[in-house]
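Attaching a single structure in structure tokens format; questions to follow.
Just one protein chain is left out here, and the rest sit where they should.
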Amino acid sequence: MTWLKSLAYLVGLPLLLVLIWWGLTLGRPNFFFPAPGLLMETFGEVWFGERIITDVLPSLGRLFAGVAAAIAIGVMAGLLIGSVRWLRSLLEPTLEFFRAVPPPVLVPVLMLLMGINDSMKVAVIISGCIWPVLLNTIEGVRAVDGVLSDSARTYGVAGWARVRYLVLPSASPQIMAGVRQCLSIGLILMVISEMFASSSGLGFTIVQFQRSFAIPEMWSGIIVLGLIGVAMSFIFQWTERRVLRWYHGQKEVENAG
Amino acid sequence: MPVRESSANEAQPMLSVRGLKKVYKTDGGEVEAVRNLTFDLRPGELACLVGPSGSGKTTLLKCISGLMAPTEGEVLLDGTRVVGPPKKMAVVFQEYGRSLFPWMRVRENVELPLKNQGMPKAERDRLVDEALEAVGLAHVPRSYPWQLSGGMQQRVAIARAVAYQPEVLLMDEPFAAVDAQTRADLEDLIRTVWKRLGVTVLFVTHDIDESVYLGERVIILSSSPTVIQEDITIDLPADRDQLNTRALPRFTELRHHVYEQIQLAKKGQRPAAAGTR
Partner (left out) sequence: MLNPGVESGAPRTSRRTVPVQQFLGLAGILGFLLTWELVPRAGIIEARFLPPASDVLGALLRASGLTAFWVSVGETMLAWFLGLLIAVIAAVVLGFLIGSSAFLAKATSSTVEFLRPIPSVALIPLAVLMFGVKIESSLMLIIYASFWQVFIQVLYGVADIDMVANNTAKSYGLGRMARIRYVVFPTALPYLMTGVRLAAAVALILAITAELIIGSPGLGREIALAQSGGAISGMYALVLATGLIGVLINVLMRFIERKALSWHSSVRSEVIV
């Protein structure tokens, strides 16, 4: 019986909201908010076709490339900067300033420097996403436990082995927190770069719908973006739970004690 | 002078501390933590180091283990000068919770130093199995350290040191954070492991009873700036157990003597020979 209860909790409120929405749009068609039935129809027409290939996949591809590059560069640079004390002191204020610049303003800047093309859009994503990963990695590296560090030294764990067995795992909770922020910023930047400076892609398509007042189509686009956001969140949480299983376990034990 | 029946192999001492001095530079000027420490450990000896708090025990251990450089003096391990953490030495720290890697299971923790040296898997497995067996943890290799009790975690740290096959084992107040019953078990474990492996052990503690029970020799430190207050041989029988040994009159005498010396050390009284050197 309990799984039925869980199911009720899961779909209860959403169903209720959809019903209310359906009830409100019954009869008089509302300009801003299409009826659920119409939206479903339109959704299928608009997105399950070649648009997947011409717009959705390339957008996702750029997003993936940008985020992957930001994480890779951010972690590697963070490992280096975090380990060398004078380097960290030298760069930290400058990096903190870069992080404070709202990422969207870099769209016109990069448009100027790189023109309007795929590499520009990927560069926009990287330029915004890299800061949370970089700064969190630096912080994580800095905060490696002193006793653990001494233990590793006495057993001769140095150099690359030290990074692999000690520093990286120790910093991983911080790094993952940075990655989470990186993912949300990346999605935002992907959409913005396409809305502002593009002739193809998800963002561009949605803006086009809005400009031509194709309202149900526009809403279907909003839903697609929402679905992508939710999917990314699920994937991240799933990955985080696995990678940080030891961390969550340790926290649980500590809190119980 | 040591009164041992076994042939005193008076070849080179395994661990040699010569004129060790450590001065810290702080906001308030210079602080001389350790003034002059000189002592030798014979191969296979189990020596305990006791002293009042603030007697620089941690500083001394860090210098001996190569984690910190002394201001003056040197440490020799089997004749070779110690300039960084030496290969033949293993350290067991007091904070077991922070000395084991929480992202690795017990077995992986014990195995890491060997893996890092590039030892082939078969040999590694053998050493790790033996070590876990020796400390009584053969049944928990797949657990994470934080899933175990404090005593068990310290056993993992000891297993890790044992598997490493060091020639010198340094222990920095390893049982201070553990409850009394577990401490008794762990003390016996150390003596067993020590006899079995023939390793040279330097055991730092603030517990006087423990130092007398464990050691063949007790080195008493003065208060800061530290020198050696006294160096006593423990002539208790080689076979010791918690119940009987601690009831021996000789145990009480030795314990009393050490306690007296430490009280003197706390009051600032120092051996006549000490001075600036």
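So that you can tell them apart, the chains are marked A and B in the order they are listed, and the count of residues begins at 1 in each.
In this text, a residue touches a chain if its C-beta (ideal position, glycine included) is under 8 Å from a C-beta of that chain, and two chains touch if they have at least 3 such contacts.
Treat the numbers as computed from the prediction; the structure is a model and nothing was measured.
Chemist: Check each of A:Leu10, A:Ile52 or A:Met76 against the chain that is not shown and name the one that touches it.
Modeler: From the options A:Leu10, A:Ile52 or A:Met76, the contact with the absent chain belongs to A:Leu10.
Chemist: Among A:Leu38, A:Leu60 or A:Val147, exactly one should touch the missing chain; which is it?
Modeler: Residue touching the absent chain, from the options given: A:Val147.
Chemist: Have a look at A:Leu38, A:Leu60 or A:Leu91 and name the one touching the chain we're not showing.
Modeler: Reading the full complex, the residue touching the unseen chain is A:Leu91.
Chemist: At which residues does subunit A meet the chain that is not included here?
Modeler: Residues 9-14, 17, 32, 82-86, 89-94, 96-98, 100-109, 111-113, 141-142, 144-150, 153, 167, 173, 176-177, 180, 184, 187-188, 191-192, 195-196, 203, 206-207, 209-210, 213, 215, 218-219, 221-222, 225-226, 229-230, 232-233 of subunit A touch the chain that is not shown.
Quick note on the criterion: only the chains that are shown with their structure count from here on.
Chemist: In whole angstrom, what separates the CA-based centres of subunit A and subunit B?
Modeler: Between these chains, centre-to-centre, one finds 50 Å.
Chemist: If you look only at subunit A, which of its residues touch subunit B in the complex?
Modeler: The touching residues are 145-148, 150-151, 153-157, 161, 165-166, 169-170, 172, 246-247, 249-250, 253-254.
Chemist: Can you tell me which positions in subunit B touch subunit A when the two form their complex?
Modeler: For this pair, the touching residues of subunit B are 65-67, 84-85, 87, 89-91, 93, 95, 98-104, 112-113, 116-117, 144, 146-147, 160, 164.
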